[in-house]
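Here the complex is missing one protein chain, while the rest keep their positions.
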Amino acid sequence: MANMVKLTINDTAVEAPAGTLLIDAAKLAGIEIPAFCYYEGMSLQAACRMCLVEIEKAPKLMAACVVPVGEGMVVRTESPAVVKARKTTLEFLLTNHPLDCPVCDKGGECELQDMVFKYGAGESRFTEVKQHVPEKQWSPVVFYDGPRCILCYRCVRVCNEGMGVGALGIVNRGVAAEIAPSHGDHLECDECGSCIDICPVGALTSGAYRYKTRPWEMEHVGTVCTHCSNGCKTTLGVRNNEIVRGNNRDRSGLNGEFLCVKGRYAFDFNHHPERLQAPLMRINGKLEEVSWARALQAVVEKFKAGGKAGVVGSTRISNEEAFLLQKFARTALKTNNIDHHRSGDVVTLLDSLSGKTATLGNVDDCYNSKAVLIVGADISQQQPFLANQIRANYRHHKAGIYVATSGAVREDKIAKGSVRTTDSEWLAGVESMREKLKGESELLVLFGDSVKGEGVRKLVAFGESLGIPVKYICLVDYANSRGAMDMGLLPDLGPGYHPAEGAAGMTLPQMMAATDLDLLWIVGANPLARHTLASSNAFVVVQDLFLTETAQRADVVLPAASAYEKNGTVTNVTGQVQRLKRGVETVGAKTDLAIIGLIARGMGVNLGKVDADVVFAEIQKTVRGYNVPLPVIVTGGAAQTMPVNGRVASTVLPELIQSSRDTLFTTGTLTRYSKILNEVMEAPGGLYR
Amino acid sequence: MTFSPELEARFADLLTHYPPGRQRGALIPMLMYAQDEVGAVTPDLMEELAKRLGISVLQVDEVVGYYSMLHKKPQGKYHIQICTNVACMLRGGAELYEHACKKLGVGHKQTQASGKFSLEEVECIGACSWAPAIQVNYDFHHEVTVSQLDQVLEGLQ
Partner (left out) sequence: MKLYNPPSPLETKVISKRFGVENSWRLDTYLATGGFEAFKKVMEWTPDQIIDEVKASSLRGRGGAGFPTGLKWSFVPKNVEGPKYIVVNADESEPGTCKDRLLIEHDPYQMIEGILIAAKAVGATKGWVYIRGEYRYLIDHFDSVLKEAYQRGYLGKNIAGTGFDFDLYSQTGAGAYECGEESALLESLEGKRGVPRIRPPFPAVSGAFQAPTVLNNVETFSTVPEIIRGGGKWYADLGTPKNGGTRMVCLAGHVNKPGVYEVPLGMNMMYFINEIGGGMWKGKKMKATIPGGSSCPILRADECDIPMDYDSMAKAGTMLGSGGMMVMDEDTDMVKIALRIMRFYKHESCGWCIPCREGTTWLQKMLARIVDGNGAMRDVDMVGELAKSMLGRTFCPLGDAAAMPTISIVEKFRPEFEAYVARNPFASSELVQVG
């Protein structure tokens, strides 16, 4: 336990661990000291001078953001001298600030506006000419309005320290100083938008959001990003049934306020003009719009007719949908021919951990583990939030970072050990760092799809041999890749990795290759982008948002709702369950859950009440590890599932496991329909690898 | 980008001045000495130094914009700097500057079309006891009168 220091702030006795900054100690005591430049977790600047406070015996006002608590310190944060100083600082700030609040995107949620309101410095005695510089566009999504900038350097720090990108700097001197982008007149960066989000004023604005609405005219819906597997919480700003913004300013999710370019901007696929809004049916060889009743009728008839059926699930549908889908397939269609596109060998990892002390790691471990080893994955591209956690771990805790990857990665810069390997020789690379790793007190291992099957066992054996506690994270691709497995979208394993009843069914490639398939039901996946369907006679039913390659081959296409249009849960890469919350609706589309329910009803199959909450209750009861506390999820938190403890008997072939190795700017099919992601990729420069 | 052998030698020596891994310390001297040879801090120069010191061009740019002696545009063959800070002002610095403006036909931080002279009104250059002072490129002239200024300017080819 750290040494506690006793002090007095505004006549209140306060206790804080030695080394705590005054500004934080005050916050603990419920006293807010205003600040622009101070930002928790980032380097100190003491530049804005808003946090000046009176400390007894100090010759002048002191910056609470850099002064640590001292025994017996007597501090005043709202004394007349302090308030006056704050007021003049604000007055100084406003001298060059354009005061265009009515047309500023930030109006209504601007820290400067709030501060001026609080300290009543609204009336300016400044009558000189303001310095004007025109607004600049730095990238499709980042605009910079110099005069509004108060030079708090938050953006520079979040880019440099937070993202590890360093694409923003400060040029010129004195009053001419301004923020500048990495490449003279434009930015080449992750386009994550963190700089915009963190800007306390409207200096940095988002190309996606600017001039769209006033903040108070939006509804804010906290849900989970539908792109990668990290499961960042994103707060959708919804207006008139349209998503106009994605951010996470209330820091409520597991990702704090982190979001990558996808979480922040790539919601725009949702209202892409090509979204399907009516069912399609193949009539005389052509897909034509039909009513839901007619389409469902056709599906039910074919399903009732039976035959050799295959079911392909998705890595983006909710746990409830995946659960219900496999239940339907296994009970109503009576088949184990069910699978999904697998991107990481979670199954073998679970099996190899059986009987070992090693366990599964999670998002928090990325930030807290004393050492981290990354094998075969460019996490800054593919796992942006986990990468962010690891960077923060390095920054705040000086964690030892080790990488064994096939190409250069961002983590090289902060790594204690870094080796280049091929997909097949990663073990030799890892072995070469053995001695250094043995010197660490604990280790978290993250591995990509080059480690699979026997490889996973070898990696775990390697970890065991280090003689230190080791945790593992098996990296997977998409928002519910992990949930799809946990829910049993597998030919040999049912929910919770229990062996499926009866013989194992066909895998996804086997279904594609089977010439005698009569029925193929594809829910939210696009296998035909990669495979060809051998059975030309198969009746294909597709549920999707868009007319994908797979949907084009379908006999019936049912327009599905996106993750932003449904309630339910998803499980992220480290097994944390979070709630999806409906933010908008697309007319004509239905959730996959509803569609499955309608088909079941048509077939007279009783799946129980088809309601996300009811299905989740069943999941909690029946799926191993999912007996998580409901309140955590309902309140928008992340509930950690318990790892399966015991052998998992899988017949899975390692070849089936293949990550799409996305970049920051791609996530499978959805990317194609995100205008912003595509624009950003086309921006000048070559950083987008 | 290539530099003269003398400058390269100077760079090589400079880089030995700093603790291991801290060679960025050489950035400002390198910029100053290279600017003298190249004539300005060009984009090429910034890129070259960034490469040599293992930093980003933006990091170089941050520095260049900060220091008033580093300039991205070439100056005249003779850069006339006239101090008008207090000590020089008290002894006629402002008059010298006005005279130079008229005589050279250029203003603050401007260069003659011919490229011969450029002019700058500068802050204290550390010659206060011998004011008013001017600098022509790096050469100091102390206790300068208007007629001496004329002489100096006329003497420059």
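Letters are used for the chains, namely A and B, taken in the order the chains are written, and counting of residues starts over at 1 for each.
Methods note: a residue touches a chain if its C-beta (ideal position, glycine included) is under 8 Å from a C-beta of that chain, and two chains touch if they have at least 3 such contacts.
Computed from a predicted structure; not experimentally measured.
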{"item": "Sole contact to the chain not displayed, among B:27, B:46 or B:104", "value": "B:27"}
{"item": "Of A:177, A:468, A:547 or A:632, the residue in touch with the unshown chain", "value": "A:177"}
{"item": "Residue, one of B:82, B:100 or B:131, that touches the chain absent here", "value": "B:131"}
{"item": "Positions on chain B where the hidden chain makes contact", "value": "17-19, 22, 24-29, 31-33, 53, 55, 62-63, 66-70, 84-87, 89-91, 123-131, 135, 138-140, 142"}
{"item": "Interface with the undisplayed chain - residues on chain A", "value": "44-50, 52, 59-61, 63, 66, 85, 88-89, 91-93, 95-96, 125-129, 131, 150-151, 170, 172-177"}
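FYI, only the chains that are shown with their structure count from here on.
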{"item": "Interfacial residue positions of chain A with respect to chain B in the complex", "value": "166-173, 180-184"}
{"item": "Touching residues on chain B, where the partner in the complex is chain A", "value": "43, 56-59, 61-62, 65-68"}
